[in-house]
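Encoded as structure tokens, here's the structure I'll be asking about.
Yeah, one chain of the complex is gone here, protein chain that is, but the others are all in their spots.
Up next is chain A:
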């Protein structure tokens, strides 16, 4: 899944000028804030997706950049030096083994944090403690930063909603408002289980719409909901999957299940695509290519 995210990023977020890229990144985020601030369900969905993306992007940053993010979020975490690491390496290894995590390697980054800052990790004995400091592994730090990110974004969304309701929606009723309102219903997210189709989208359009506005899982998994015709759906999936899987195998294994989803085979039940919640709760095994891309990359 990590690869998928990387590929999509490459496909959609490449631009000769770095500043343009940054603008696109920032603008798209704020557009999404506006679109997704308006109900509790929308906010919840957006928070999950965006936090997952944040997690992914944070991990990719250099140690320097990560430190900057931590400082920005006012998290008093200091990275452990190589010498310090050597001194406690065996203890860190024990902790990792005790909680069935990957073992620390020579280049593993650990953070030294006052134990008061990480009560959940202390409570679960998921960190090595020494003299009042907890030694937090990178993946644990990511969780903490992501939690902070999520809570900051949550507050921002609430504020945005307030502003939207009080002034923006009215002011923009001839310009942004219809777009904003259309955007969140023409893709999928939480309205999905109701099974409405909001507009037919044909195969050619989907790549464009996907590129510009769909979030990752939707680009991949929600064609059905936007009213893609069955054959188009099969063709689309075949094209995407055959890059990974091979056309023949696709025909045998996946085409069946796509037809099944449309009610043409087997039980003839029209399954609405899994809601995000359901997808998130599925854990794909090694050969699988389903599941929420945000949830399951490592």
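Rule of thumb we're sticking to: a contact is a pair of C-beta atoms (placed from the backbone, for glycine too) under 8 Å apart; a residue touches a chain by one contact, two chains touch by 3 or more; residues count from 1.
Criterion: contacts and distances are computed from a predicted model.
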Which of "DNA primase", "N-acetyltransferase domain-containing protein", "NUBP1 factor" or "U3 small nucleolar RNA-associated protein 14 homolog A" matches, in UniProt, the chain that is not displayed: "DNA primase"
Hidden-chain contact residue, picked from the options A:23, A:130 or A:147: A:130
Those residues of chain A which, in the complete complex, touch the missing chain: 91, 93-95, 97-100, 115-116, 119-120, 122-125, 128-133
